[in-house]
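Here the complex is missing a single protein chain, while all its other protein chains stay put.
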Amino acid sequence: MINGQIAVSEAMEGRLSPEMSALQEQVQKLQAELQAVRENMPDNRLTMVVFSGDLDRVLAAFVIASGAAASGMEVSMFFTFWGLTALRQKRQSAGKTLFQKMMGWMTPVGLPGMGVSKMNFGGIGAKMLRAMMRQQSVPQPEEMAQMARDLGVRMIACQMSMDVMGFHKEELIDGVEVGGVAAFLGEAVRSKSTLFI
Amino acid sequence: MINGQIAVSEAMEGRLSPEMSALQEQVQKLQAELQAVRENMPDNRLTMVVFSGDLDRVLAAFVIASGAAASGMEVSMFFTFWGLTALRQKRQSAGKTLFQKMMGWMTPVGLPGMGVSKMNFGGIGAKMLRAMMRQQSVPQPEEMAQMARDLGVRMIACQMSMDVMGFHKEELIDGVEVGGVAAFLGEAVRSKSTLFI
Partner (left out) sequence: MINGQIAVSEAMEGRLSPEMSALQEQVQKLQAELQAVRENMPDNRLTMVVFSGDLDRVLAAFVIASGAAASGMEVSMFFTFWGLTALRQKRQSAGKTLFQKMMGWMTPVGLPGMGVSKMNFGGIGAKMLRAMMRQQSVPQPEEMAQMARDLGVRMIACQMSMDVMGFHKEELIDGVEVGGVAAFLGEAVRSKSTLFI
C-alpha cells in the first residue's frame, strides 16, 4: 500500500502533472487575457460634446443626458465653443480683451437667451418652441438642464474655449468642472456612445 | 491490484481532486465572466439620431445607413426635431394647435421640400445638389432613403418631438416606428457606433 501510494504519487507527478500543469497554465493565461479584455470594455457611460449654442440642439443634449442618467448611465457633457454659453449665468467684462467683451455681449447668457437653429426669426422661433413645449406639458429647457444636473450628469467646460472666448469660471453656473481635450478623450474611450452635438 | 486501484482512487480523491476541483472552479468562473463580457459587447449595430432637417445632412445619414445595412449591420435611425420632417408624407392640420399648424406649414414635407444647410438660396442650392448628383449618376436622396428602408434600416420617430411639433403618425410614411429617448439609448448602448446628425 505504501509502495502503491508512492507509485501513485510519482505517477501523478511524473505522468499526470504535465497535462495538469499545462491546463493550469492555460487557465491562468485565460484569466489574464479576460482581465485585459474587461479593462478594455466600455463602462455603462455616455459622453457628449456640446458644441452648439442653439436652444434646440442643447435641449436635445439635455434630454438624452437626463434619459441616460435616469437609466443608470454615467453621463459627461463637455461644453465647447458656442456650447459654453449654455453654462453662463451672468455677463462680466472685467479682465477681458475687447474681442472677448464683444463675444460676451453678443452671445446668450444660458438657455434663456438662446435661439433655435432654424427659423429663429430674431428669437420668435425660440419663443414658439417654448410655447409649444408648454402646451404639451413638456418641461422647459431650463428644467431639462436642471433635471440632468439633479441626476448627476457631469458638466465640463472646455478650458481652451474658455481661454479663447474669455469666459471665466465665475461667469458659469455652479458645479461646472473645467477640462481639456484629454479629459474628454479619457471619458470617451470608456463610453458606450459618444455624441458630438 | 484491487488494493492498488483503491489506493489510486483514494489518492485521486484525496490528493488530485483539490487541484482538479480548483481548476474546475476557475474554469466555471471564467465561463461566467466571459458570458458577462459577451453580453456587454456591442452588437454589429449602428444607431443614429437624425436631428437635422437639411437635405445634405439627411442624405449623409441615409448613405451611411444604407452602407451599414448592406454590410450586414443592424441600423436604427431616430428622427427628432427637424429630422422628423424627413419622414412626413403629407400636410395635415386637423387636431393641431395654431403653433403646430404653423410649424406644419413652414417645414418641408419629406426630402423633396428640404433645402441644403449652406448656400441654399431659397431652394436653388438643393436643386443644384440634386442636378449634380444626377449628372454623376448618383441616386437621388429619395432613392437613398428607399434603399435604406429596403435594406431593413429601422426608422423611429421621436415621440416627444411629435407631441411638441404636432406631427401625427398618419402624416408620416408607412413603416415608421415611434419611440422615446429610452428606446434610443437601448439601441445606442448595444451599438458599435452612434452618430448625432
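Chains: A and B, in written order; residue numbering restarts at 1 for each.
Quick note on the criterion: contacts are C-beta pairs under 8 Å (C-beta built on N, C-alpha and C of every residue); 3 or more make two chains touch, one makes a residue touch a chain.
Since the model is a prediction, treat every value here as computed from it, not as a measurement.
**Student:** Among A:V37, A:A131 or A:V178, single out the residue that touches the unshown chain.
**Tutor:** Looking across A:V37, A:A131 or A:V178, the contact with the absent chain belongs to A:V37.
**Student:** What residues on subunit B make contact with the chain left out of this view?
**Tutor:** 1, 4-5, 7-9, 12, 16, 20, 23-24, 27, 30-31, 34, 37-38, 41, 44, 46, 56-57, 60, 63-64, 66-68, 71, 73, 117-119, 128-129, 131-133, 135-136, 138, 192-197
**Student:** For the chain that got dropped from the picture, name the residues of subunit A it touches.
**Tutor:** 3-4, 7-8, 11-12, 15-16, 19-20, 23, 26-27, 30, 33-34, 37, 40-42, 47, 49, 51, 53, 80-82, 97, 99-100, 102-103, 106, 160, 163-166, 180-182, 184-185, 188-189, 191, 194-196
To be clear about the criterion, only the chains that are shown with their structure count from here on.
**Student:** Using Cα averages as centroids, what's the distance between subunit A and subunit B in whole Å?
**Tutor:** The computed centroid separation for subunit A versus subunit B comes out at 20 Å.
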